[in-house]
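Just one protein chain is left out here, and the rest sit where they should.
Entry: chain A
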Amino acid sequence: MKPLSAAPLSPSVKVKLLRAGFDWEEELRGLEPLELSREGGLSLEEALEVQQILTRGVEQPGGGGLTALELLQQEERSIVTFCSQLDALLGGGVPLGRTSEVCGTPGVGKTQLCLQLCVDVQIPECFGGLGGHAVFVDTEGSLVVQRVVDLAQAAVHHCSLQDHDPEQQEAMKTFTMETILEHLHLMRCHDYVELLAQVHLLPDFLVRHSKVRLLVIDSLAFPFRRHFEDLSVRTRLLNGLAQQLLQIASQHSVAVVWTNQMTTQLVPVLGETPGHRAARGLLVPALGETWGHWATQRLLLHWEGPHRLASVFKSPNNMESSVSYSITQQGFRDASSSLSESKQPSSSLSESKQPSSSLSESKQPSSSLSESKQPSSSLSESKRPRMQEGQ
């Protein structure tokens, strides 16, 4: 028995029905629309709508639960980043059906990572990819088509080196730079209203384009960092948006990736001379503390001297840790000196490891390939999503 007050009907209709003495949905089921309109004091149109809504409610099974086994099979699918260390850190790449946030200072490579994912999601299945399409929501105008062409050409070249069996050769015919561009849908949103509108329409879009496996919003922060005198309105909108994105991720088994900017937070410095208030600036992800709860996993890209580092600082199933990466002409890749190491068989690893002293900070002298999954104690400082900035 379901109470009528919980039915998804319009308030006025609900009041009329309750007043007419209907308390439970079941009481309405047997009635013809004409009867209902007379007994409930509704117009015929309203009565028809009530019947439609209630029958639709019956067809849907109540709360489709899944077993962990089914979830396990879904969770295995993820998008590689082409940076083997980062993939290892993320447990195979960016997972489908989840939301991920990429934070980082300007110019550190957030957009580059997003573009790389947009290309990598299209790698055919026989190469171990997903063969999916991608949607890129651009709010900053940083997407340069020429750059995607670079990345696409590099990815096609990379795959063409590995086509050994006929199936792969067949797949290469439809995996070209042009098809990669064709399967990447771009939406350019200029303000937050356009972004909200676009997200409302995305479920329909994803039904029409069922091959889409990746949704990127670059950046989510930019449209929400102005226009808001009342921050509570912003928080409410962001929460609604995040809820929709979570729904999109799980219902369409799409990986949702958004980027966030960094902002300066002033924290008082303790132990200074009295009467002289000092404050230190910390760089923290924008959009506030509450926002941090929404993404399933959060990745921070930052500089450590001349090296670019990627750190996972929120993840339900991966260790908090940092790896270095680089951005080359071909795209988002391993840091140059570590590339050779991770690709080599473990026997020769010990030789090649010794001379590389440039990356000594992020490398522990362990001999296994899975080292990036180990919690390395020397990096405990850089794990936190905070970096020191000036005053």
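In the analysis below, a contact is a pair of C-beta atoms (placed from the backbone, for glycine too) under 8 Å apart; a residue touches a chain by one contact, two chains touch by 3 or more; residues count from 1.
Methods note: contacts and distances are computed from a predicted model.
Colleague: Between "Eukaryotic translation initiation factor 3 subunit E", "Ubiquinone biosynthesis O-methyltransferase, mitochondrial", "Putative complex 1 LYR protein" or "RecA family profile 1 domain-containing protein", choose the name on the UniProt record of the chain that's been left out.
Modeller: "RecA family profile 1 domain-containing protein"
Colleague: Out of A:Gln85, A:Gln261 or A:Ser321, which residue would touch the omitted chain in the full complex?
Modeller: From the options A:Gln85, A:Gln261 or A:Ser321, the contact with the absent chain belongs to A:Gln261.
Colleague: Quick one: which of A:Arg77, A:His158, A:His185 or A:Lys314 touches the chain that's been left out?
Modeller: A:His185
Colleague: Using the definition of touch stated at the top, determine which of A:Val193, A:Val207 or A:Val267 touches the missing chain.
Modeller: From the options A:Val193, A:Val207 or A:Val267, the contact with the absent chain belongs to A:Val193.
Colleague: Can you name the residues of chain A that touch the chain not displayed here?
Modeller: Touch set of chain A with respect to the missing chain: 8-13, 49, 53, 105-108, 111-112, 140-150, 178, 181-191, 193-194, 196-198, 200-201, 204-205, 219, 221-223, 225-227, 233, 236-237, 240, 261-264, 281, 283, 286, 302-306, 308, 327-329, 387-391.
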